[in-house]
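Have a look at the structure below, then the notes.
Note that one protein chain is taken out, while the other chains of the complex remain in position.
Here the chain labels run A and B in written order, and each chain numbers its own residues starting at 1.
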Amino acid sequence: MDMYDAPHTERDVEQKEVKISARGVQVYYGETHAIKDVDVDIEDNTVTAFIGPSGCGKSTFLRCLNRMNDTIDIARIEGEILIDGENIYDKRVDPVQLRAKVGMVFQKANPFPKSIYDNVAYGPKIHGMAKNKAELDEIVEKALRRGALWDEVKDRLDASGTGLSGGQQQRLCIARAVATEPEVLLMDEPCSALDPIATAQVEELIDELKANYSVVIVTHSMQQAARVSQKTAFFHLGNLVEFDETGTIFTNPRDKRTESYITGRIG
Amino acid sequence: MTDATNNPGASGPTARKHTSLLTIDVNTRKRNRAEARFRSYGIAAIAIGLSFLVMLVWSILSSGLPAFTRTVVEIELTVTQEEYAAAEDQLFKTRAYQDLLVGSLAAELGEDVDPESVERIIGSPGAMLRNYYTANEDQLGEAVTFKLPTSSRTDGYFKGRITREGQERSTFLTPEDLDLADEMKENGIITSEFNWQFLTGTEASDDNPVAAGIGASVVGSFYMMAVVLILSLPIGVAASIYLEEFAPKNRFTDIIEVNISNLAAVPSIVFGILGLAFFIQFAGLPRSAPLVGGLVLTLMTLPTIIISTRAALRAVPPSIRAAALGVGASKMQSVFHHVLPLAMPGILTGTIIGLAQALGETAPLLLIGMVGFVALKYPDGVAEGLLDSNSAMPAQIYTWASRADQIFYEKAWGGIIVLLVFLLTMNIVAIVLRRRFERRW
C-alpha cells in the first residue's frame, strides 16, 4: 500500500474512548515555566501527534504522561493527568507500575549494551511477566514481531543490540517497549535520527501499533504528523494552542499561530 | 513489515487486563522492597566510609594532642656561690645539681618525703640547671623560678598513658610515688604547659624522650619541598605545554603519554630504589640529604603535575588560540602570552596538590637514608640545609612509631597533627585558588 496516502484514506473520525485526560497541567523547571495550563484528551487506539517549534514544551508534556520528569530533580508538576480515570500524580501511584502501563520510545535509539534477546526480555523480566524461559521466549518473539524486527534478527538473538543499524535499533527499542504490554506508547521524535527508509519502516509500524495501543508521538516534522496521526496537538511557548483532528489542523487551523507554523513562518 | 499484521490482536485490547494504578500489586511491592534494600546498602557504604574518617580523626586527635602539652615541676631555687663552686668541682657535675634540686624539693614537700621518690618523679633535669647557671653566673645567690619537665613516666601518668594499676610492680615509678605526684599536683608544684619544645626541638635519644621534637624534620621537609617546587613546576609545565600544544601525533608522543600515566601509578618505593641506585650510588650525592629527597620526590610528583597541568591547558578554549594566531602571533607566542596565563590558576592548584602528596610521602625517604634518627640538629644555612643529613616529617613520625618507649607513640601522633596541619593548609590554599580564579568558558 502507498503509505503516504494511507493515513488519510484510513483516517478514523469516529469518537473513541478517552485514554488519557490532562487538566490544568503546569510544569516548572526551576524558575522556568515550561508548560502552561494544558488540557488535553488523548483517545485509545489512536495516534496523537504533538507538534510545535523546538522548545515549545511538547517533549516535556510527553514526559509528564509517564512521570519521566520525576527523574529530573528540578522539575515540578501541577494539575492532574488521568489515565483510565486515575490520577497518575496521586500519592498512591508507583511510577514504576505506571511506566509498565505507559511505555516510552526515545529520540535516539538507546538499546542496552546487551544481546537483542536480553534487551527485549528486560522489561518482562523485571515486571515478573514470565513464569519460565519458554514463556519469556514467547513474549520476546511476539514483541519482536510487533516491532517488525523478528524476521531480521531471529537468527542472531544473542548478538549485541548496539550492533544493529540505526533503524533496526529504534525498532528494537519499540519492541522492547511493547514487550511489557503497555496500554499507551509514548514516542519522543522516534525518527529524528533515522534515514528516510528507516523512517518509513518505523512510521508504518506506528500505524500498525495503533490497533492495540494509544500512541502519542512527538515530532518536529509536520509531514510525519500528517502521515501517521489522527489527532494533532500544536504547542507553542508552553501553551497548547490547538488540538483537533489532524486533517483539520493541517487544512483549516483555527489559530493564527498554528497557521503560521504550518505554513513555515514560525518554527 | 508483515509480522505485526500477521498476528493482529494476539494480545489486543480485549486480552488486556485492566489494573488500577492506585493499588500497588504484590510484585511491585516486592521490587520496591528490593529497591529500598539496595539503597540502604549505598547509605551503609557511605556511612562506613565516613565513620572510618571519623575514627581516624578521633584516633589522631585523642592520641596526638597530649604531645603538645608537657608536665612540668615549678620550683623556686637559690643556688649560692659556694654550692656552685662545690658542684663544679665534682666529677659528676650534673649529679650535684640534681641533688640540690631534689633536696630543695623534698624540703618543700615536708620531712617524711623520700628524696628518691622525688627523683623518680622529676626525672633528671640536672643538666638543664647546670646549663642555666654556667650561662648566668650572675643569678647565683638569687632566687630563680624554674619550670622543669618531669620524667616521661610522670608525664604519662598525668596524661593517662600510664595507669596506677600498671605501675604496681614498677621500680621506676611506684604507686607511692604516684600519691606524692598527685599531692604535688594539688600543691601546684606540678603543672601542665604548652610544649614548645615539641615544635622546635630535634630528634632526641632514648634516654631523653621528653626532649624530642619535630622542628628539625620540618626544616628538612621544607628544603625538600623547595627543591620539588623549583624543579617540578617548570619541568612539569614545559612538558605539558609540549605535549598539549606542540607534540605531533606520532609513536614517540604516544610513548611519552603512556609513560607518564604509568609513572603516576608506579609504587613510591620504586622511586626510592631509583634514588638510592642513581642519585646516591651512581651520581655520588650524599646520603640522607634533603637535596636527594627533593630530587626523588620531584620525579614522583612530575606525573601528577603534568596530568593536572594538561587538564588546565585543555580547559582553555581553542578560540583563544585562534584569536591569537589570527592577529599574527606565532604558535609559541599564543601559548606563552595567552594560553599559559589563563591556565595558571589550574596549574598552581595542581602543583600544590602534587606538593602536598610529596610532603606526606615516606617510603622513598627511608631508602635514601632520611630516617628520623638523623634529624639531630638544625642546618646552619641553605647549603647545609640541602646537603647535610636531615629527616622529613613523615620519616620522623615513622622512626618514632617504630621505637620501644611509648612516649614516642604520642610524639608520632603529635607529629601527624603537625603534618596534617601543613597538608590542610596547602589544600585550603589550592581550593581557595580554584574558587577564586576558576573560569567557566
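Keep this in mind: a contact is a pair of C-beta atoms (placed from the backbone, for glycine too) under 8 Å apart; a residue touches a chain by one contact, two chains touch by 3 or more.
The working rule: contacts and distances are computed from a predicted model.
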item: Chain not displayed: protein name in its UniProt record ("Molybdopterin synthase catalytic subunit", "Glutathione-dependent formaldehyde dehydrogenase", "Phosphate transport system permease protein" or "Cytochrome c oxidase subunit 4"); value: "Phosphate transport system permease protein"
item: Chain not shown: contacting residue from B:Ser59, B:Thr78, B:Thr200 or B:Thr425; value: B:Ser59
item: Touch with the omitted chain, as defined above, among B:Ile162, B:Leu302, B:Leu348 or B:Ile407; value: B:Leu302
item: Candidates A:Cys56, A:Ala75, A:Ile88 or A:Met104 - the one touching the absent chain; value: A:Met104
item: Residue among B:Tyr132, B:Phe278 or B:Tyr378 that touches the chain left out of view; value: B:Phe278
item: Option from B:Ala311, B:Leu420 or B:Leu433 whose C-beta touches the chain left out; value: B:Leu420
item: Hidden partner chain, residues of chain B it touches; value: 31-32, 34-35, 37-39, 41-46, 48-50, 52-53, 55-56, 59-60, 63, 234-236, 238-239, 241-243, 246-247, 255-256, 258-263, 265-274, 276-278, 281-284, 299, 302-303, 306, 330-332, 356, 359-363, 366-367, 369, 371, 394, 397-398, 401-402, 409, 412-413, 416, 419-420, 423, 427
item: On chain A, residues whose C-beta touches the chain left out of the figure; value: 66, 68, 71, 73, 96-101, 103-106, 108, 110-114, 122-123, 126-127, 173, 176-177, 180
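By definition in this document, only the chains that are shown with their structure count from here on.
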item: Centre-to-centre distance between chain B and chain A (centres being mean Cα positions), rounded to whole Å; value: 60
item: Touching residues (chain side chain B, partner chain A) in the complex; value: 1, 3-13, 16, 18-25, 27-28, 31-32
item: Residue ranges of chain A touching chain B (in the complex, touch as defined); value: 44-45, 83-84, 86, 88, 90, 92-94, 96-98, 101, 126-128, 142, 144-151, 181, 183, 201, 204-205, 208-209, 211-212
